[in-house]
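One protein chain is absent from this view; the other protein chains keep their places.
After this line comes subunit A, so read on.
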Amino acid sequence: MDKVKISLIVNGEKVERDIEPRLLLTDFLREELFLTGTHVGCEHGVCGACTILLNGEAVRGCLMLAVQADGATIETVESLVGEDGQLNPLQQAFTDCHSLQCGFCTPGFLMTLTQFTKENPNPSEEEIREAISGNLCRCTGYANIVKAVKQVTHQTL
């Protein structure tokens, strides 16, 4: 199998690897870089568990080949936590509001909301719900996730 060299920046670090072109970006992150925070759910773009930031924009990691990320800047859920292990405000809000139970979907929600809260510092509830419509959560329901977004955007609950 012909391998292809790719070079990209992942969570601030330059990464170079020779990979098979058919390798999905999610599998590249998990199995080549051991960044297992990015979860693999449905593998056909429905559940949103694999959401990462590609050049600052939320995209589905399973709907992209790693080779297509050549030259890109990627951030995964591992980029959110501070150097001292401190949760960032969005993560803290998820903890405070009990926005996760099993946690499988959480990395996808966090990355989706990282872009969203950056672009929408004062969102309405409707906008929040629209923003998370592409992510599935089967445990907590969405009410507590909406609550966390309100907390992090300093809105009264």
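Basically, a residue touches a chain if its C-beta (ideal position, glycine included) is under 8 Å from a C-beta of that chain, and two chains touch if they have at least 3 such contacts; residues count from 1.
What we mean here is this: contacts and distances are computed from a predicted model.
Colleague: The hidden chain: which UniProt name fits, "ABC transporter permease", "sulfate adenylyltransferase", "Xanthine dehydrogenase family protein subunit M" or "Lipid kinase"?
Modeller: In UniProt, the chain excluded from the picture bears the name "Xanthine dehydrogenase family protein subunit M".
Colleague: Determine which one of A:10, A:24 or A:105 touches the chain that has been left out.
Modeller: A:24
Colleague: In the complete assembly, which of A:67, A:90, A:110 or A:128 touches the absent chain?
Modeller: Within the whole complex, the residue contacting the unshown chain is A:67.
Colleague: Sort through A:11, A:38, A:51 or A:153 and give me the one touching the missing partner chain.
Modeller: Among A:11, A:38, A:51 or A:153, only A:51 touches the chain that is not shown.
Colleague: When the complex is taken as a whole, what residues of subunit A touch the one chain not shown?
Modeller: Touch with the absent chain occurs at residues 1-2, 4, 20-22, 24, 27, 43-45, 48, 51, 54, 57-60, 62-65, 67-68, 112, 115-116, 130-131, 133-134.
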